[in-house]
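Beneath this line is the structure, given in structure tokens, with notes to follow.
A single protein chain has been omitted from the complex, and every remaining protein chain is retained in its original position.
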Amino acid sequence: MASLLAFLLFAGLAVVCALVALFHRSVVHSAFALLGTLLGVADLFLQLGADYLAMTQVLIYVGGILVLILFGLMLTPPDRRELRPARIFLGLAVTGAGALLFLTRMDSGAWKAAPLQELPDLANQASPTAEPIGLAFLERDSWLLAFEFASVILLAALVGAVFIARRRFRVDDEGA
Amino acid sequence: MSDYLLTLITFLPLVGSVAVLLLPKGADNAVRWTAAVFTGAALALSTWLYFVGFDDGATGMQFVEQRSWIPAFNIEYFLGVDGISLPLIWLSALIHFVAVFASWGIRKSVKGYFALLLLLEVGVNGVFCALDFFLFYVFWEIMLLPMYFLIGIWGGPRREYAAIKFFLYTLAGSVLMLVAMVALYLMSGNYGDGATFNILTMHELAGQWVADQGTFLGMRFTTWIFWFLFVGFAVKIPVFPFHTWLPDAHVEAPTPISVILAGILLKLGSYGMLRINFPLAPDAFAQAADFLAILGTINIVYGAYVAMGQTDFKRVVAYSSVSHMGYFLLGSAAWTIEGINGASLQLFTHGTSSAMLFLIVGVVYDRAHHRNLNDFGGLAQRMPFYLGLSTIGIFAGLGLPGMSGFISEALTLLGAYQVYPVLVIISTLGILMTAAFLLYALQRVFLGPLPEKYSGFQDINGREAFCMIPFAALCILVGVLPSLVLDKMALAIEALQNDLAPFFQAVAG
Partner (left out) sequence: MPGPLTPSDWLLAAPLLWLAGGVVAILVLDAFRPAARHEAGLAFLALLGAAWSLWPLAEAAGEPLEGIPGLPVRAFSGMLEASPGNAVVGLLCLGAAALAGILSLRSLCRLESGRHRTALWTLLLVAPAGMLVTLASSHFATLFLGIETLSLPLYVLSALRRTEEGSVEAGLKYFLLGAFASGFLVFGMALLYAGTGRMDPGAVTAALEGGALARAGLGFLYAGLLFKLAIAPFHLWVADVYQGAPTPITALMAAGTKAAAALALLHWAPPAGPLGSGAWALLACATLALANLTALNQENLKRILALSGVAHAGLLLFALAALQAAPGSGASVEAAVNFYLVAYGVSALAAFGALELLERRAGGHAEASALRGLGRRFPVAGGILALAVLSLAGIPGTAGFLGKYFVFAELVRSGEVGVALLGILLTLWSFAYYLRILVVLYMKDAAPAGGPPAVQDTPAAVALWVPAVLVVLLGVWPAPAHLL
């Protein structure tokens, strides 16, 4: 019962904050409202026993992406056209349709055909998941290669980003 | 050496081609002499093969070389020579050798020209030597490209058009051939030692797959294969109505390339029919024979008829080729010993006489820079030696008794008369017209008053004479002594005729 209460509380927080983010006139407020949504979702992860995922959610989405969004907002002139209600309702309609489809599909048994039991059963795990996930990243038989190789792509992304970013500075230099 | 003789004949020009490319820029004379040396070496080897190495009395393939090439598809590097291919190999070597000298005056990108010319010889010789269908096809296509470039780069004003037309016609034909080739390969997989491209093995299997073949879209399997192959080869001969590329290609091509085109390239289609098309789909061939004979007659009469109306000297000769190649079709469609002998000899004699005729055209074109017959006249006064050689060429072309053309045409008609008397009578019309337009051309070029502008013409020089004399000699020699060629072919043709005769009897009975 307590868990249901917690679920309703945080799910509600996520939804309400999402609506605030959508409808608030100030984009900065919207960004902060998004914080609530992200935290709400993080808590849902936590309740499902995915503590690692929850932490990642907070670290990456709150610590990284949200801050990035704030930077973006602060450094660009506001564009009011983005707030036209028609767009918002269109977005809501599409989301709702997706959700509806998802729910009906769930009912129709498309999910039941899937061998869900093969998924790691994180919900019933008493121990924190961070350790097994961390180990899995470094074990030969699970995700070692993918984990290590991901660093290559990140490195490439970094190099590419530096290259592209430097262009702007150079053009400015030349213009000056 | 004789173990690798055919490889040498085929690939010496390739070595020459690479050698030419490696020579420094601007060393044009070195390029020409290198080409002459390598084509000359191939000619020497094939002459040895023709007169010394080849055993007239032996049946089957000689100088066979056989080793695995692409094992996954059982493709072999398989060369060999028999009486049908032998004269053509020698002719090819001779014509390419002469073409090198006829090309002495080429000034544009000399290196590229001779490299392509030598590459062309690789393809041609390879086609005549190959006994593996896949290998045959590869050589066939290799030959296509140098020709495309030789016409397209060194040709006349409409060279691009002529080159592309030549390429597309031939390519369309060879794609049909490719399809038939794959089908034959798959069919051969049902028998014996599994699928093969070996032409001789396919030939042996032909009787079996004729017996138990299926149908495809309502037509028998071998019938499909026959027509695919036939169109593929007919484009090259060229058989009416696939002939329209030929006059354009000839008119735009430089003289030596015309010589090669008429002298040897047209023979490849006919050779392919004798070697592959007819033996591998024998029942369909026997059924189609009547139709082929009619096509042959159309070629003879139509080619000659159109030639009569031309004013461009080269076009006249080009259409005369169309007419002459009709004899091959008529003779082989009859499938009598005389007919096939005549048809095969016609390949050789037309090779020499048409090469000669194009050289003749080349001589006046080099001097007058046009080929309009109505604009010539009286050249006999200035160029007596040229007149003499031209007369030999033209007489050989129109089949005067005592010249090579007479023997082959007479044999062909003799053989065909036993089966298609009416068609032969119609074909004689073609002979008449050929005589008419060739003599008319001779008259317009050499007789009558000499226009003022041509009074400065020199008689042919040593190089031009050197190019024409071998052909002139052959025209007379083969006319007097046809056994020089016929003896080489006799056994192979007899065997081939015997193999396919039952299918003709089946159709007749």
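Order of writing sets the chain letters: A and B. Residues in each chain are counted from 1.
In this text, contacts are C-beta pairs under 8 Å (C-beta built on N, C-alpha and C of every residue); 3 or more make two chains touch, one makes a residue touch a chain.
It should be emphasised that the depicted structure is a prediction, and the values quoted were computed from it without experimental measurement.
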item: Which of A:9, A:65 or A:156 contacts the chain that the document leaves out; value: A:156
item: Absent-chain contact - pick from A:9, A:28, A:59 or A:135; value: A:135
item: Footprint left on subunit A by the chain that the document does not show; value: 105, 109-111, 113-116, 118-119, 135, 139-146, 149-153, 155-157, 159-160, 162-164, 166-167, 170
item: Residue numbers in subunit B that touch the chain omitted from display; value: 68-73, 109, 111-112, 137-142, 144-145, 148-149, 152-153, 159-160, 163-164, 167-168, 171-172, 175, 178-179, 182-183, 186
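Assume only the chains that are shown with their structure count from here on.
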item: Gap in Å, rounded to a whole number, between the CA centres of subunit B and subunit A; value: 75
